[in-house]
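With one protein chain withheld, the remaining protein chains of the complex are depicted in position.
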Amino acid sequence: MTALIEVRDLAVTFGSGRQQVRAVRGVSFDVEQGESFGLVGESGSGKSTVLRAICGLAPMTGGTVHIGGKPLKTPRDPAFYQQVQMVFQDPYGSIHPRHTIDRVLSEPLAIHGFKDAETRIERALEDVGLGRGFRFRYPHQLSGGQRQRVAIARALILEPQILLLDEPTSALDASIQAEVLNLLDALRVDKGLTYVLVSHDLAVVSHMCRRLLVMQHGQAVEELTRDALQARAATKDYTRQLLVASEGFKAP
Amino acid sequence: MTDMLQVKGLNVAFPSRDGPVRVVRDVSFTLGRERLGIVGESGSGKSQTGRAILGLTPASGTVTADRLTFDGIDLRKASARTWRSLRGPRMSMIMQDPKYSLNPVMTIGRQIVEAYRRRGNAARGDARSKAIAMLEAVQIRDPERVFRAYPHELSGGMGQRAMIAMMLIAEPDLLIADEVTSALDVTVQLDVLKILDDLVRDRGMGLIFISHDLRLVSSFCDRVLVMYAGRVVEQIAARDLKNAQHPYTQGLLNCLPQIDGDSAPLPTLTRDPAWLA
């Protein structure tokens, strides 16, 4: 069986000449159907850029990405957007401040010409644990956690197979993070979704993903399974350093 | 020994359409030369507590307290002149985002030198060498370059350290650190914490460390105040945190995912209205 997502030697370069920034340099990984795959790294490691390159928000300057065995087209076609969707980090910045939740959810349906908008919107809101009472609210009437649920509903409304999650909980309080992570996990099982989860938090990735890739300075450091992570069986220094750092402060 | 900072019955309220909103309610604690953590989720009033101590509550808010003394000085009645002599030289605050706290059109060096000269009439050359030494002390590898740099030329971690150097050059007795490490990478976080730790240890500074990260606070501080909806729901020694009594503290600890945990759903926090009583 071939992998659902196949990334080979992906490179992303911004700018040119002296201003050139090589954000991603030759990253490869596979994600199986129904799996949740983690990308871990610190700021500037290029982990979010990988996601943005897959969905066409950042320019791919090298390598290939295959989804379901087919290479990606540039620009991406409408079918791609029905297959792959993304959830952004900042729930305060990812929803248009002047649009009601209803508008946020109905726009993708209108773009792709779906007829049964009413039922789909109500079902999407139910799926993410918001009742229909939320449908006509504005984002400023919602808390951060509720906004992130709306963002998840928006990503799911086109019924994609793949969800790209860019630090979906790092802007949320710990207790809300737990709720959103549980929701994401339940949705993945229910709908047979495939996740690529980007996070700086090893604990979050370890909780959500069976396999993960550690990144630093735009390059892949190593690929680990959750079991290897829990056994502290990292082979690279950087991964060990991350593991130590996530234990908290130790007085010298 | 009396405690450096004494807070008793501190209240902060802001007006709103539906009457005053009390963001800090009856908070009491004392601080010696130690590391005190204040933990809570957004809106718990932890930052407003820190601001009220330094007299930095926004003008629309009202602060009342039964007692608010720093080193025997009553802060409730402090004049603008007293505040000037206290803020900077004696007590200081490091804010969450260095981008907003550093002046963007002044070099880092000039800002640090100015902070140093504000506390006394130090000579310019003296202040410069002191500033460079301070930048070195906060683990900046190339202090000369950073001294000449503007804030936008520094990375987040560097900016945060420069900010800390600026606050520390005046050698305050009390430092309030408000989410200083939240925006930093985990590896940089530890460097910054080590600097703060050294200062408490070597200079006998008092530190209030405000954070939402319960795990980090428990590994770093001596004592922890857990705040919920403006109240202190629990005050506990950091090493006893595992045995916390209040369901909110327990809930906060349990809902964090763990590297060694399984993938079963995380326990979520059920908020009990009785906690507000």
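Some notes on this structure:
Per-chain residue numbering starts at 1, and chain names A and B are given in the order in which the chains are listed.
Going forward, contacts are C-beta pairs under 8 Å (C-beta built on N, C-alpha and C of every residue); 3 or more make two chains touch, one makes a residue touch a chain.
Assume contacts and distances are computed from a predicted model.
Protein name for the hidden chain, per its UniProt entry and selected from "Peptide/nickel transport system permease protein", "Carbon monoxide dehydrogenase", "Adenosylcobinamide kinase" or "Nucleoside ABC transporter membrane protein": "Peptide/nickel transport system permease protein".
Shown chains touched by the undisplayed chain in the intact complex: A. Summary of contacts with the chain left out: across A:Lys47, A:Arg154 or A:His207, the touching residue is A:Arg154.
When the whole complex is considered, the residue among A:Lys73, A:His96, A:Arg123 or A:Lys250 that touches the unshown chain is A:His96. Although one chain is not drawn, the whole complex shows that of A:Glu32, A:Glu107, A:Glu122 or A:Glu223 it is A:Glu107 that touches it.
Counting the whole complex, the residues of chain A in touch with the unshown chain are 52, 55-57, 78, 81-82, 85-86, 88-90, 93-100, 102, 107-108, 111-112, 133-134, 136-138, 140-141, 151, 154, 158.
Criterion: only the chains that are shown with their structure count from here on.
Inter-chain spacing, taken between the CA centroids of chain A and chain B, is 32 Å.
Those residues of chain B whose C-beta lies close enough to touch chain A in the complex are 41-42, 156, 185-187, 189-190, 193-194, 197, 212-216, 218-220, 251-252, 255-261, 263, 265-269. Per the touch definition, chain A reaches chain B in the complex via residues 42-43, 144, 173-179, 181-182, 185-186, 200-204, 206-208, 229-230, 241-243, 245-252.
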